[in-house]
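Only a single protein chain was left out; the remaining protein chains are all shown in position.
Chain IDs A, B and C follow the sequence of writing; residue 1 opens each chain.
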Amino acid sequence: MNLSVKIGKLTMQNPVTVASGTFGYGAEYARLIDLNQLGAVTVKGIRLNPVPGNPTPRTAEVTSGMLNAIGLQGPGVDGFIKKYWPFLRELKVPTIINIWGTTVEEYAEVARRFDALGGVGALELNVSCPNIKEGGAQFGTDPKLLAQVVAACRAATTLPLITKMSPNVPSIAPLAKAAEDAGSDALAVTNSFPAMAIDIETRRPKLANLTGGLTGPAIKPIAIKLVWEAAKAVKIPIIGMGGIQNAADAIEFMMAGATAVAVGTANFYEPQTSLFIIAGIRDYMARKQIVDVREVTSSVRV
Amino acid sequence: MNLSVKIGKLTMQNPVTVASGTFGYGAEYARLIDLNQLGAVTVKGIRLNPVPGNPTPRTAEVTSGMLNAIGLQGPGVDGFIKKYWPFLRELKVPTIINIWGTTVEEYAEVARRFDALGGVGALELNVSCPNIKEGGAQFGTDPKLLAQVVAACRAATTLPLITKMSPNVPSIAPLAKAAEDAGSDALAVTNSFPAMAIDIETRRPKLANLTGGLTGPAIKPIAIKLVWEAAKAVKIPIIGMGGIQNAADAIEFMMAGATAVAVGTANFYEPQTSLFIIAGIRDYMARKQIVDVREVTSSVRV
Amino acid sequence: MLEQTVTIVSNERDTDQYFRLVVRAPQITPLIQPGQFAHVRILPLKDALLRRPFSIFQVAGDTFSILYKNVGKGTEVLSRMRAGEELSVIAPLGHGFTVPAAGGETPLLVAGGYGMAAMFLLAQRSPQTGIVFVGGRRRVDILCEKDFAAIGWEVRVATEDGSHGEKGLVTQPLLAELKRSAVGRKLFACGPTPMLEAVGKIAEDIAVACELSMDEHMCCGVGTCLTCVIKVKAGDGWEYQRTCTEGPVFDSRSIAWEVAK
Partner (left out) sequence: MLEQTVTIVSNERDTDQYFRLVVRAPQITPLIQPGQFAHVRILPLKDALLRRPFSIFQVAGDTFSILYKNVGKGTEVLSRMRAGEELSVIAPLGHGFTVPAAGGETPLLVAGGYGMAAMFLLAQRSPQTGIVFVGGRRRVDILCEKDFAAIGWEVRVATEDGSHGEKGLVTQPLLAELKRSAVGRKLFACGPTPMLEAVGKIAEDIAVACELSMDEHMCCGVGTCLTCVIKVKAGDGWEYQRTCTEGPVFDSRSIAWEVAK
């Protein structure tokens, strides 16, 4: 039975990774699960310099999901390399580094730094964080800006580039195409949805940032549709995500067009989710007599 | 205690109506609840001629929500007037008629017909149905087209016009503004979200139409954010909807900027939801010593 | 049609994955007609909002029961509920079977799997007894034989694996019986759609009256959402009608099987 998939030139031993920002820098969950069983570890978004992030409260629970406005708190490239890279470098599975910037140049510079580091599995370009004004969200909704960011990173590195798409567009196809044409090796679909919750007792928004990103099972049907549309628009592989809780969800994303999947919010309430999913995909393949997991991708019958 | 609100020149005895397409033509629920206690009854979308709708399966249950692709099945203007209007006309509460067309002219013609009918409370322009190709969705995402539809209807009727916004845009503000400027008396925010679900056993999409609209509690935080943004962009009142299940949800929408609210998917599983909400709003106002429900609108403290 | 919170009196396994659930609902029971259904909100169900439709199986005093198969999320949770716990029901719903008039046609009932549940009240309220043909994949899918026998009905069984009764589809013994005599007889059927179509075809071929109870996915159950439509002949063509309101029982001749494909 083959579970391995390729994202550009990156080989994953199975199609399951974790979603950026929901798995810290890997080490935090190492005491609860065996990271070496994952397809890849994807780390929290990093820009050039350290970022303090937003004031608290930063998350709020909502029906079948959560809102977050962490504000991309992070150690910057140097801090990451010093504090977290020594651990990640030793893993048997590749690390996908999620990067962002406020300008095209910054994206490219961060890409260049990680290219120089050596040993990185792939770079994921977050052009769709809804939680900070300069957080790249505008890059994710305008095909021209998106193409600029991707092209600049493409010029800066030979690492596989994964462009993380914004869900917040009338049609994802032109953006998906723009990323592909500008040299992206894969797409990640999708980021969180701009959302809001208000405490009616205090009349205050539940997040200090006022608004935040909705994630979790609530968004799954919208994310499935976005993956399906993106897959029709491009030839490059897609990493599907948004509310994945179990193997059935992961397989649904793959049928819609994803080559691999990422587990996000579910890590917070069930850190073993990704391992359960890998086991569940095996069971499904055995039951359906599927010998290669790549047959599942885009196998929806329409 | 005042619960009444105004939507243009339409007075509602309380801020709670039902969402188009989730309440049939009123009569169906009359045996389960007293319709005369609602703020208004909003009926399923109607275009000029009868519409057969989509093949089945037309709905599917998803986590904390549902997908639908009914395809705007309806009797057309004449059928509606003949079969359903005699009942609705006798209600003590106003009827809001949800209308659509495939061209600007058709919208205007339908508006003209209902203007001539007499006794209609308001017209809600559905420019955002995701489930049929010509279903007006393109009118809902392009400010210029939206302005044309609204202006044509404005010229065709003196009835209050409510423009029902699409959620599927990077920013709702320019569309809200376009509707206001073209003469809309109010906005309805929001329609369902384009989404998809796949049965992994059969590999078939769960809807015959392949994709459909996601509604129910899952979408509430996104809808709250859209109401909040629309309310900042316009001066006209907003009818908020999307996942409202109880009075707390309704009050949250009002705090975000809604003058009135509509109960949709919840009718299907709990037909009394709207009446419970009216009672719950009263309780909240009593507890918080609020004498006029209009004080709740936009009262979020940011 | 009433919406009520009702208390479970009992909820016990019948055979295999089939369960009988009895609820107390004094205001609802007097209203129930054969072939109608209850729309049930399984309150402890997580994340899943919609009600589930079940045929009303038996009525006894101020209680009614359903006979359900554990097939998914909702019925799984339902099967673990206990006496004393509560459900919300909207019932009775839908347009049921035409109860045969005294001295009128002899009813031949045809059921597959939990389709038997929809037939019992009809048998019980029919002035003349008849035959119930019941089919299923295996022995455990044959329900309620004793219940029908207790009210004096003959039960003829067919199973696909031959583990009980005749081996094959239920339409075989039905066809044999109709070939013997079709006059003065009327068919009533409930079960999987392919079975209903086969029964409808037989009725048409043999020119015998036939009512079918259709099983379509439902959402509201009361006619507002337009989820549950099937294609019904109208004029030269067809129109969508609602299984929950115009149905679940339809005259078999009215169904537009051809365009339904």
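The working rule: contacts are C-beta pairs under 8 Å (C-beta built on N, C-alpha and C of every residue); 3 or more make two chains touch, one makes a residue touch a chain.
Keep in mind that this is a model prediction, so the values were computed, not measured.
The hidden chain, counted over the whole complex, makes contact with A, C. Among A:39, A:143, A:216 or A:242, the one in contact with the hidden chain is A:216. Touch with the chain that is not drawn comes from one residue among A:17, A:63, A:95 or A:297, which is A:63. Within the complete assembly, residues 44, 46-47 of chain C touch the chain that is not shown.
Counting over the whole complex, chain A has residues 21-24, 28-29, 31-32, 44, 52-53, 56-61, 63-66, 68, 70, 73, 216-217, 265-272 touching the chain that is not drawn.
Following the convention adopted for this analysis, only the chains that are shown with their structure count from here on.
Among the remaining chains, not one touches chain A and also chain B. Once the centre of each chain is set as its mean CA position, chain A and chain B turn out to be 34 Å apart. Averaged C-alpha coordinates put the centre of chain A at 48 Å from the centre of chain C. Shared interface positions of chain A, i.e. residues touching 2 or more other chains, are given as 64, 217.
Under the contact definition stated at the top, the residues of chain C that touch 2 or more other chains are 47.
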